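After this line comes chain A, so read on.
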Amino acid sequence: MSKDLNMKVNVLPVTTYNFLHVNDGRLEIKDIELKNKAISSKKEVPSGVTLKENVSFDEAGEIFRANKDRILSLKEEMVSPNCETAKRDEAQPIRTGMGADVDALFLENGGTCDVYTVDENAKVTEPIVLRQDLEDGFTGIAGQVIHAKKGSEVTVILAYNSERSASGFLGVSTRLLAEEDATINLVKVQLLGDGYVHFDDIGGACLKGGKINLTALELGGKEVFNGAYVNLSEKESAFYSNLGYLSRDDHSLDMNYVADQRGKKTDASMQFKGVLMGTAKKTLRGTLDFKTGSSGSVGDEQEDALLLSEDVINRTMPVILCQEEDVEGRHGATIGQLGEDILFYMQTRGIDEEEAKRIMIKARLESVARLIPDEEIKQLVIYYVQQIV
Partner candidate 1 sequence: MSDNKQIVADIDHSLYDFKDIENEKDFYRMEEGLTEETVLKVSEEKNDPEWMRDFRLECLKLYNEIKMPNWGPSIEGLDMDKISSYVRHKSDMKGKWEDVPEDIKNTFEKLGIPQAERESLAGVGAQYDSELVYHNVKDEVAAQGVIYTDLESALRSEYADMIKSHFMKLVPPTDHKFAALHGAVWSGGSFVYVPKNVKVEIPLQSYFRLNAAGAGQFEHTLIIVDEGADLHFIEGCSAPKYNVANLHAGCVELYVGKNARLRYSTIENWSKNMYNLNTKRALVEENGIMEWVSGSFGSHTSYLYPMTILKGDNSKMEFTGITFAGKGQNLDTGAKVVHQGERTSSVINTKSISKDGGIGTYRSSVTIQSTAKKAKASISCDSLMLDSISRADTIPGMDIRTNDADVGHEAKIGRISDEAIFYLMSRGISEEDAKAMIVSGFANPVSKELPLEYAVEMNNLIKLEMSGNG
Partner candidate 2 sequence: MSEQSLLQVKDLSVSIDNELPILNNINLDIKPGETHVLMGPNGAGKSTLGFSLMGNPHYCVTGGQILFDGQDITNLSADKRAKAGMFLSFQNPYEVPGISMGSFIRNAYHAQTGAPVKLLQFQKSLKAAMELLSMDESYADRDLNVGFSGGEKKKAEILQLLMMNPKFAILDETDSGLDVDAVRTVSKGIEEYQKKKDGALLIITHSTKILESLHVDYTHVLVKGSIVHTGGAALVDEINENGFERFIKED
């Protein structure tokens, strides 16, 4: 049975002027049949990790509900910022970047999750690589929960790949819980075809000393939505995110990243590096939210957007919310074309403008690709970028 998708996603944590069109993103698809509810593939897990496959979306969220008091703990009475939008995502077991409509989609369509549980103090050095080569016409949703118990460490690589000419729909939900002193390294690589609609929704929480490292490359797809909401709930927890993107032709990319800093001495760093070409349209929302009690915390958000065509639309919405005196938050953005200085420097070395652009695109994306701890996937990314430029 086919249906229409009409989702309001990536809602900005506080609303602002409507004319900027950044308050939320719309994911609308007519007449879609979600036949492949989950991606089936053989998954082998290294020792120290337990995998439970095809758990219902609701049941997979139980681990977050069980820890809700710790995840959402607030020291004192909070004063809300003007027109905050938290309420609409309140029912989620763990708040995600794209928000409640993704949960609803999974629940209504029987979407399931694979639950990876990492044993206490298990340092899993070998990355878990979940590579999906999708066909033309694939329409499905897939989810996973990664639960790293006390003192453990795990690396998960999600790679989505298809033919360049392929079309389809892929929706992904990833929910993360890093317990005391646990580290989750999540790597996401998206090289889908030029006709794909894709969303990737991430929600995470870090308990005392817990850490989430996120590396993401959004390089393909026609219409891409990407959101991450990470709760730094307890002392000395951290969220480090590196995102590289490439949007070209008439593609669009809509992002919403939030670091919710509640614990003392938490650390958030969100770096966005990207390239826009053709008539591509990009919206980036990035929020550092220093809640009361987050004393000693720091947050940094940097965007570097290279605009390579006259017809791109680049929207940036960098938000810092703060109700704590003893914090340091900063945001910086540089947006524009290739600088004249660097162009001149390259020309003196005999490199023409077109080649200089190619070099700069590669440099930007490869600086993020370098963080991928799996050689095969890394080469896949580098090859993809080569093909495009």
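Just so it is clear, a contact is a pair of C-beta atoms (placed from the backbone, for glycine too) under 8 Å apart; a residue touches a chain by one contact, two chains touch by 3 or more; residues count from 1.
How were these candidates chosen? In short, all candidates are chains of the complex that A comes from, given by their letters.
Not measured: the values here are computed from a predicted model.
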In-complex contact of chain A, chosen from 1 or 2: 1
Chain A residues within the candidate 1 interface of the complex: 14-23, 76, 79, 81-83, 276, 290, 292, 295, 307-337
